[in-house]
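Moving on to subunit A:
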Amino acid sequence: MGNDELLEKLKELFPDASIEQGNDWPELLFEHAQVADGKFLEVVQTLKSTNEFLFNYLFCETCVDWKTHFNMVYHLESTQYRHSMVLKVKLNHEQPSIDSLSFVYRTAEMHEREIFDLFGIVFTGHPNLKRIILTEDWVGHPLRKDYDDPINMIKL
Partner candidate 1 sequence: MEIREIIFYIIAAFVLGSGIMAVSTRKIFRSAIWLLSTLIGIAALYFWMDLEFIAAVQIVVYVGGIVVLIIFSIFLTHKSGDEMPKIAIKRKLPAAFAVLFAFAFTANLLLHNSFALSATKSFDLSVDRIGTLMLTTGDGGYILPFEAVSMLLLAAMVGCIVIAMKIKKEEQ
Partner candidate 2 sequence: MLSFENISHGLHNWLSAIMSETPVVLIELTLVALAAITLFAALGLILVYMERKVAAVIQIRKGPNRVGPMGIFQTAADTLKLVMKENFMPDSVDKFLYKLAPFVVMITAMLILAPMPFAQGFQIWNINIGVFYVTAISSISVIGVLMAGWASNNKYSLLGAMRSGAQIVSYELSAGFAILSIVALTGSLNLNDIILSQQDGWWIFKGHIPVWIAFVIFMIAVTAETNRAPFDMAEAESELTGGFHTEYGGMRFALFFLAEYINIFIVCGIGATLFFGGWMPFHIGHWEGFNHVMDYIPSSIWFFGKTFFLIFVIMWFRWTFPRLRIDQLLNLEWKYLLPISLFNLLLITVIAIKGWHF
Partner candidate 3 sequence: MIEEITTAKEGEMVINIGPQHPSTHGVLHLLITLDGETIKKLEPNLGYIHRSIEKMCESLSYRQFIYSTSRMDYLSAHINNHACAMAVEKAMEIEVPERAEYIRVILDELTRIASHQLWWGAMAMDLGALSPFFYAFREREVITDIMEETCGARLTMNYMVPGGVMTDIHPNFVKHVKDFIVQFKSKIDEYDTLVTDNIIFQNRMKNVGLLSAEDAISYGTSGPTARGSGVSCDIRKTHPYSLYSKLQFEEVIETGCDSFSRYLVRVKEMKQSVKIIEQLIDNIPEGDFVAKTKAVIKLPKGEFYSRAETARGELGVYIVSEGGTTPYRIKFRSPGFSNLSALNHMVKGYKIGDLVAIMGTLDLVIPDIDR
């Protein structure tokens, strides 16, 4: 499916989300409130199992700290149709949390642990949510923009 067609289909399916064409792929953006209470899993399941989409391959999962809020970014691809899309969820900055995708895409388990480690986002329903890269007694989340380590960080 081409990007334009995909865009139309997604608009049909999620009328209340903000959908736009990004640089590469269609981008689907949800507010956190829209996908709270387990609805996010439903959305992802729809994307994964609807016959037209079949987004079965989560090839990148990351997070961006926008100082006022976090954006979770999921890059999805269908290994059958070879089309891709970007799924984004806006999280609030104080207590960021979102449903874990680790049972939909197994790869999310490690990626979410990394994001938890470096951004401090809590994934509800994750089987083993603890720090993966830093030591368990580390304070703070280094990839946040407000993280500061005056001893080890060199400011250019």
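On the choice of candidates, all candidates are chains of the complex that A comes from, given by their letters.
Criterion: a residue touches a chain if its C-beta (ideal position, glycine included) is under 8 Å from a C-beta of that chain, and two chains touch if they have at least 3 such contacts; residues count from 1.
Computed from a predicted model, the values in this text were never measured in an experiment.
Participant: Could you check which of 1, 2 or 3 is in contact with subunit A in this complex?
Facilitator: Only one candidate touches subunit A in this complex, namely 3.
Participant: Which residues of subunit A touch candidate 3 in the complex?
Facilitator: Its residues touching candidate 3 are 22-24, 56-60, 62, 64-65, 73, 75, 79, 82, 86, 105-107, 109-111, 114, 118, 128, 132-136, 142-143, 155-156.
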